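Every protein chain except one is present and positioned as in the full complex.
For chain A:
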Amino acid sequence: MPVLALDTSAAVSVALIDAEGRTLATRVVHEERRHAEQLAPMIADVLAATGTDRTALTGIVVGTGPAPFTGLRVGLVSARALGLALDIPVHGVCGLDAIAAQAAIDLSLAAGTEVLVVTDARRREVYWARYRVAGAAPQSLRVELVAGPGVASAAQVAADGHADGAIVVGPGASLYPEQLPPVDGAPTDPDPVVLARLALARVALGEDLPTEPLYLRRPDVVAPAPRKHVVTPAARKRALA
């Protein structure tokens, strides 16, 4: 009863886990471009390496961002199309949730601890979300969203008080350590194994997990410039003379 998980928010990562959440195989390629070329061979590879027939898959889990648009869509459309081909459910999980849950485990955070997750949004901004660790046991994946997700400069996130009283984790923090000082030993990219475990836990609670992308930004639209005249002022003068 394996579940395939994939994430294309920064690195391209793929994992195969069994119904109990145990990892069967993982693949990660740290390259911020060419997601569309990397992902499909990695999916084929985890299936082949574990001897898993594609028809044995029982679900797909995909990271829904927030992330740069083009790479994010590669993961989402791949997950949706694979789900359609295999007629199995596709579950979406916010990548920042996975980093928060992973941080709670890696750093052995006590229940009630608040975590600010920040990732690189490019353009001198970060994607951010703030969570509270809800579960008591170290293996619990229960993190509750307190604020966000949003996109802003690190200085703005700090000025808005989102880091106050929280442990700061994620790759966005190491980019802007002066505004958002990170803790050591925290995870960086969303781990697809954690994404998958979160999805399984949420599905067990009866939650609906849509795969809508968390773009958080409107499309860049450059309004058309006024048309340039081809007749020069001098030529115009001559013509009118």
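Heads up, the rule we're going with is that contacts are C-beta pairs under 8 Å (C-beta built on N, C-alpha and C of every residue); 3 or more make two chains touch, one makes a residue touch a chain; residues count from 1.
Here, contacts and distances are computed from a predicted model.
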item	value
Omitted chain (choose from "Nitrite reductase large subunit", "Cytochrome c oxidase subunit 2", "tRNA N6-adenosine threonylcarbamoyltransferase" or "Dihydroorotase") - UniProt protein name	"tRNA N6-adenosine threonylcarbamoyltransferase"
Full-complex contact with the absent chain, from A:1, A:19 or A:40	A:40
Option from A:25, A:61, A:82 or A:214 whose C-beta touches the chain left out	A:82
Where the unshown chain meets chain A, residue by residue	34, 36-41, 43-44, 47, 54, 69-70, 73-74, 76-82, 84-86, 213, 215, 219-221, 223-224, 227, 229-231, 236, 239-240
